[in-house]
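A single protein chain has been omitted from the complex, and every remaining protein chain is retained in its original position.
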Amino acid sequence: MHKYGSSAHKPTINSEIASPVKTGVVGARGYSGIELSKLLLGHPAATLAAVSATDTAFSLSELVADPRAERVATVPIQQLATLARAGDLQTIFLATPTEVSAELAPELVEAGADVIDLSGAFRLNRNEYKKWYGFEHPKPEWLDRAEYGLVPFVGPAKSVKAPRLIANPGCYATAVLLAIKPLIAAGIVEPASLVIDAKSGASGAGRKASENLLFCEVEGDCLPYKVAAHQHLPEIARYAGLAEEPFFSTHLLPVNRGITAGIYARLRGGAELADVARAYDAAFGSYPLVRHGQASKHKALLSMKRVAGTAFSQIAYETEGTKLFVFASIDNLLKGAASQAVENFNRLRDLPVATGLLNEEDC
Amino acid sequence: MHKYGSSAHKPTINSEIASPVKTGVVGARGYSGIELSKLLLGHPAATLAAVSATDTAFSLSELVADPRAERVATVPIQQLATLARAGDLQTIFLATPTEVSAELAPELVEAGADVIDLSGAFRLNRNEYKKWYGFEHPKPEWLDRAEYGLVPFVGPAKSVKAPRLIANPGCYATAVLLAIKPLIAAGIVEPASLVIDAKSGASGAGRKASENLLFCEVEGDCLPYKVAAHQHLPEIARYAGLAEEPFFSTHLLPVNRGITAGIYARLRGGAELADVARAYDAAFGSYPLVRHGQASKHKALLSMKRVAGTAFSQIAYETEGTKLFVFASIDNLLKGAASQAVENFNRLRDLPVATGLLNEEDC
Amino acid sequence: MHKYGSSAHKPTINSEIASPVKTGVVGARGYSGIELSKLLLGHPAATLAAVSATDTAFSLSELVADPRAERVATVPIQQLATLARAGDLQTIFLATPTEVSAELAPELVEAGADVIDLSGAFRLNRNEYKKWYGFEHPKPEWLDRAEYGLVPFVGPAKSVKAPRLIANPGCYATAVLLAIKPLIAAGIVEPASLVIDAKSGASGAGRKASENLLFCEVEGDCLPYKVAAHQHLPEIARYAGLAEEPFFSTHLLPVNRGITAGIYARLRGGAELADVARAYDAAFGSYPLVRHGQASKHKALLSMKRVAGTAFSQIAYETEGTKLFVFASIDNLLKGAASQAVENFNRLRDLPVATGLLNEEDC
Partner (left out) sequence: MHKYGSSAHKPTINSEIASPVKTGVVGARGYSGIELSKLLLGHPAATLAAVSATDTAFSLSELVADPRAERVATVPIQQLATLARAGDLQTIFLATPTEVSAELAPELVEAGADVIDLSGAFRLNRNEYKKWYGFEHPKPEWLDRAEYGLVPFVGPAKSVKAPRLIANPGCYATAVLLAIKPLIAAGIVEPASLVIDAKSGASGAGRKASENLLFCEVEGDCLPYKVAAHQHLPEIARYAGLAEEPFFSTHLLPVNRGITAGIYARLRGGAELADVARAYDAAFGSYPLVRHGQASKHKALLSMKRVAGTAFSQIAYETEGTKLFVFASIDNLLKGAASQAVENFNRLRDLPVATGLLNEEDC
């Protein structure tokens, strides 16, 4: 694993800041887009130069109370490539629907910008798109070029000069993979026994008007949806290296932000609590944006709400005989979208991974 | 005021039930329509024969867990008049948009059905529709024929044989008018001093998909909307007999059901707490579906939630010198829509006003 | 299974009503107690004669808008046995803490009343109380005398003359057992593979003031609690006839009412979807208060909110290869407490099981 933020090789912030990276956010009216914009407004090594949305009449200051939002230009999506070619947008974040990203990301990379795509457009194999996303991928040759940016399980950025395409992981996939990859790597759970019951706040479904997302529908319920059919399932299976898809269900919580997943598995080979702890210690090392511990000893780690509004991930575990219970939680709009995208930005720029995510000068 | 449910002149339920009234609900997928359907399924003197909605693929049992919902036919809106002419629908409830009701209600009355319209289509004067509802009324000659069904302030049903058109009052208007008409009638408040700050659960805005009604928008806010521009304002002014429109604001609560209104006014002529109590006693008499009392003595009367799910209205009042505070609450979908419509149905059929609204055999 | 409500042997309601059963609710200020009181106020064969609570200053009409609540006496808990001996309370519902019920129920049965206890006091074996409820059972000899009232899986009431003690099942246990007993009975699932991830509205935790149940704590979270330690786990294992306790987790939803459980298991012996359907058909027969069906065909069955406020249970299932997904939902205060208690009351009185639960004269 990459070592994070050790002071020894930390870049000098001052010289970095001397010329902050010019960034843009596409899909800035959406919930992830708003969070990305807020983070970039406050990022010490970035400038939010422009935002785009299908609604061009939109202005960022309507959505964000921060007065710095007033200085951000709204540009038509059609101008992004031109701005990228001119060097006026160096990194572009796409918080756009999967089908939009599939076309737009390659175009912007070719125009010279690094692209960090928050959609599902570059996470699966070409033959999976029809089944899980309902369309044939229009640029399947780019699927291999993209890098799956699951932080901290992705290595240091390749030191290529060419502009890069990062597939920012899905929200459910992020929460689940951070919890199960260490266990699978340590060989201490029976893969076939894995059951994942995941729940998400309604912001995970985006900001599109639809009857089933109305307040009066979501309120008071905890609705299972896409039973055995959620598009993050093949993403989880692929990046966890599972031969068979695990049990996976998703629920809509009457909550704005947050994902929590109950993960159940049989321990194998006599593994017990201490082995679980060791697996997480080994996997996360000094990564500053995760907390893990035994549930009964660290009850705060069970609370999804405690990580809402933060870039942190939490993993709480417990065992009972050979039964392993793991509860993983993140903010779906931050670690599940915007803040992980900023982690990827930091990685591409060789900055400490949490730069701009802790309101610290020194991460 | 009409006397309610005194046993002396109560009709014999048994003979009534012998041939229950065949009713229909139009707009049955909407929130008010669902409540109406539930009430009519359980009404001792009515049969819910048919429901309609623009979505004809719809079936009531998807929305209502009550197994009796399975026996209710879904009919196209176009067939309603035919059913009415054949006597297969005797009373039709319209939980449809104002523009739809304005056309449909006269057609169904002419086809022989009593119509109870829950929209705003027959509440204002003809010259007010353009300003408050955004369209010219297509059948202004029906505005005089309709009766404004504010229970208990409407008299006994006219003993006409002709089918009747009832304008069921608006939700905000119902809550406010029940609270202020008695005070104005008693002459104890200064009309020009009236300030009404009203709040409604999101179901009041209906079930149409729109961004501003998404869970993630409504949750965590209490948004003022239509400031000085809500269409219930002229309705309140008209039926309260106010020469000048009062201060009136409306807010969207992160709540499914319920309206609560803070009403503030200066007492006049030396009026004090006891006069307020007398005004309400005089106005409501034995009407069984209202509770009123001094706020500091009857704190439960302040709770909107306590009336949610019921057909009751609550009025809590307090004075401080010449200041009068009144808090009025109802369930916007029941007293503000469906249950008041059933009260009007009961009135038309000369049944005790709360029939079918208290789960009692004998109201 | 007992046959419900077939008209052949249905008692004549009129003669029943001639002398309604005098009932009392203890713990009537609690959330289950309030629901019980509402149901009994409207029950055609019962009179709610008295309510009790530790707070004797309490009056039912503060909690329930229904005007019939005003006629219900509040009596000290100490007087209940006397009233029972005098025949003034014939059936007493205990919505009291487990430790209170363990002492009170035997006393009231000995005083001559049928007791329906909503607590956990009579559901487990004597040696399990210390571990799961934290106290030694004070009257273990009564554990065998009590009958576990899981409707419809309990037979017709024993035709004994002696007063009876019913252990009304726990809320989680009810939702889960209704879903898994039919599958286990049919032998189509692998018991060792069972994983249950359950979620409950906050009313399940009762009305006691505690920091973790404050609005600002519960809102925005979905907190796992009592991981592998919930007291309904041994209840589920016992009444499902499971040799090993299944995976079981419980979460606190930011919802007032409702339980939903995701239940995951491996099918065995080549069982498939149709076998699941058959198992439920066989188990529930004509029982009117359950709905079950395939999730993808009957999406409404996935909604916990649709059963909130009703006495129904819902079971939605789906298969994917050998994976079985079941989602079970109930209202925790009704089928999980008050309405199941009324079902037990009906059973003891040989009334149709849904009497008083559907607002119908004829269930």
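Should a chain be cited, it is by its letter among A, B and C, assigned in written order, with residues numbered from 1 in that chain.
In this section, contacts are C-beta pairs under 8 Å (C-beta built on N, C-alpha and C of every residue); 3 or more make two chains touch, one makes a residue touch a chain.
Keep in mind it's a predicted model, so treat the numbers as computed, not measured.
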item: Shown chains touched by the chain that is not drawn here; value: A, B, C
item: Identified contact with the non-displayed chain, of B:K199, B:H232 or B:H292; value: B:K199
item: Among B:F58, B:Y148 or B:Y264, the residue in touch with the chain that has been omitted; value: B:Y264
item: Residue in contact with the excluded chain [from C:A198, C:V218, C:A279 or C:V342]; value: C:V218
item: Residues from chain C at the interface with the omitted partner, ascending; value: 31, 201-203, 207-211, 213-220, 254, 256
item: Absent chain, residues of chain A that touch it; value: 42, 44, 61-63, 65-68, 288, 291, 300, 306-307, 309-310, 312, 314, 358-361
item: In chain B, positions touching the absent partner; value: 193, 195, 197, 199, 220-225, 227-228, 247, 249, 251, 253-258, 260, 262, 264, 295-296, 302-305, 308, 316, 318, 320, 323, 325, 327
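As a working rule, only the chains that are shown with their structure count from here on.
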item: Rotation in the CA alignment of chain A with chain C, degrees, nearest 5; value: 180
item: Distance from the mean Cα position of chain C to that of chain B, given in whole angstrom; value: 35
item: Intercentroid distance (Cα basis), chain B paired with chain A, Å; value: 47
item: For chain B, residues that touch 2 or more chains besides their own; value: none
